[in-house]
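One chain of protein is taken out of this complex; the other chains stay put.
Letters A, B and C mark the chains in the order given here, with residues in each chain numbered from 1 onward.
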Amino acid sequence: MNMFRANFWLHYAGPQAFYGLAGRLWPWCAALAVALGVWGLWLGFMVAPADAQQGEGYRIIFVHVPASWMSMVIYMAMAFWSVLGLTFNTRLSGMMTRALAPTGAMFAFLSLWTGALWGKPMWGTWWVWDARLTSELILFFLYLGYIALTSAIDDQRRGDRAGALIAIVGAINVPIIYFSVKWWNTLHQGASVSLTKSPSMAQVMLWGMLLMAMCFWLYTIALVLYRVRTTILQRESHTAWVQTIVQEAA
Amino acid sequence: MIWESWTQFWAMGGYGLYVWGSMGVTSGCMAIEVWQARSAHHQHLAQLRAEHEGHL
Amino acid sequence: MIWQAFCAVLRRDLLLAWRRKSEGLSAVFFFVVVAALFPLGIGPELNVLRNIAPGVLWVGALLSSMLALQRLFEADFRDGTLEQMALSPIAMPLLIGAKMLAHWLVSGLPLVLLAPVLGLQFDLSGEALVTLTFALLLGTPILSLVGGVGAALTLGVRGGGVLLSLLVLPLFVPVLVFGAGAVEAQVSGLGVQAHLSILMAMLLPALFFGPLASAFALRIALE
Partner (left out) sequence: MTLGVSNISCVRGHKPLFAPVSFSLQAGQALHVEGDNGVGKTSLLRIICGLSPADAGEVLWNGKALNRLHPEAVEAFRATLCYMGHNLSLKDELTALENLLFDAQVAGRSLSHDTAMDALRKMGLNTRAHLPLRVLSQGQKRRTALARLSVTDAKLWVLDEPFVALDAQSLDSLCVLLASHVQQGGMLLYTSHQAVALSQPHGPAVDIRPLRLVGA
């Protein structure tokens, strides 16, 4: 398999090759995301029975939990690309990190929003200073900080590198923040809520949730690939191959 | 099928506002994001094309 | 040689702070004023004040060190001193460490020393005041060390001040939780040992990684 050779990866880390690869991949990811989404929602809304305690209201988990997962996964992915970018100085890393950030912020926001909508009927309040909700809020702030910093720096390379550093610093801090908020939560003995740990979660509910999570994964991948293509066009606009593409599109 | 009628489906056992509020905002956000990415892509292409024609 | 360079940066920054007194003092006054505003907004009920004191004093310290952070590298960036530090054969993190130490001595230490006095306004007990001072003594250096990275990254960037707070304040959450938590634990009769140990455990890696990451960020800013 040539996939295991360093050349293979280096080849696709170059903007031109990646542009082509991303262009071939994203429609498949998008189509798969739609299919998985439809299937997941079908299971979640048409097949899964009502929950014994929470009635029909529990169905919010089909977006809430996958969105929370994605918001964390995307931040880790950003940190991963940042480490790669700072160590190997690849041009692609900065573009990937920047393309991931808005989607990550959106999922963090969705997680907070759906959490609030779930909280109101279940615990009678829109917001609880629960460890998980609070850390999610701080994660949302970290995303906003990254986006604000990278968009405030005009120089591309400097913006990429500064963003990479703040993403890594943030990623190191996320577990510490989570731990500290959890500690704070137990100290104050405030609302300690378990959203997802109903012990006898029906098999079909779990499947619905997993399918939705996979749908969000593929949605993210498709969108990020699409965004990176835009960035590549913009950054490589002076090169001959981009000129050719522009010409053909005209 | 677990629902007996559409009204029942939309009511979600009294949780309709919350469940559909979540679903609506989620799909709305995703739609906006996709639309934004598309328009950014086309905008850049148009801009590059304009520059390209300017050079000719 | 290395030690000499470290001391030189430290002495220079302290001397500069001494000759530009008003700059350093403004952040300290900010702390005093903010702490005095809370009772005015909430009411003079001593029971309430005693309860909110740790949080209020810590948030005040957090905000005032944020203000001071904006000036940590600003002048050196503008006049070219940072370039000379970046080109010195002495390791840059060491020189930056000296700058951070000077910065903490000027803007962090006064907060630590003033906090017990302000705590009296909130009717905190003697032991709580001691705990507050110790917690701030361990916590404020972390604020300078972690915040330094943000200050370096926002150098010469549009809207740097607001951006700095957006970047850095979320990272300050653990310090706030354990710092204010220590005083609360003291007030409610629980031991403070755990909180202070955790603050210590955060300070040590921050002492090592803070200057390292800031020096790296400064090199990015200088490019």
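We take it that contacts are C-beta pairs under 8 Å (C-beta built on N, C-alpha and C of every residue); 3 or more make two chains touch, one makes a residue touch a chain.
As the structure is a prediction and not an experimental result, all values here were calculated from the model.
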{"item": "Displayed chains contacted by the hidden chain, counting the whole assembly", "value": "A, C"}
{"item": "Listed residues C:Val28, C:Ala53, C:Leu72 or C:Leu95, member touching the removed chain", "value": "C:Leu95"}
{"item": "Touch list for subunit A against the chain that is not drawn", "value": "157, 235, 237-238"}
{"item": "Interface residues of subunit C (partner: the chain not displayed)", "value": "1-2, 4-5, 7-9, 11-12, 15-16, 19-20, 78-81, 83-90, 95, 222-223"}
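Keep this in mind: only the chains that are shown with their structure count from here on.
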{"item": "Inter-chain centre distance, subunit B versus subunit C - centres from mean C-alpha coordinates, in Å", "value": "43"}
{"item": "Rounded Å distance, subunit A centre to subunit C centre (Cα mean)", "value": "32"}
{"item": "Residue numbers on subunit B that touch subunit A, as the complex places them", "value": "1-3, 9, 12-15, 18-19, 21-23, 25-26, 29-30, 33-34, 37-38, 40-41, 44-45, 48-49, 51-53"}
{"item": "Subunit A residues within the subunit C interface of the complex", "value": "138, 141-142, 144-145, 148-149, 152-153, 155, 157-158, 161-162, 165-166, 169-170, 173, 176-177, 179-181, 183-184, 187"}
{"item": "Partner subunit A, residues of subunit C touching it in the complex", "value": "146, 149-150, 153-154, 157-159, 163, 166-167, 169-171, 173-174, 177-178, 181, 184-185, 202, 213, 216-217, 220-221, 223"}
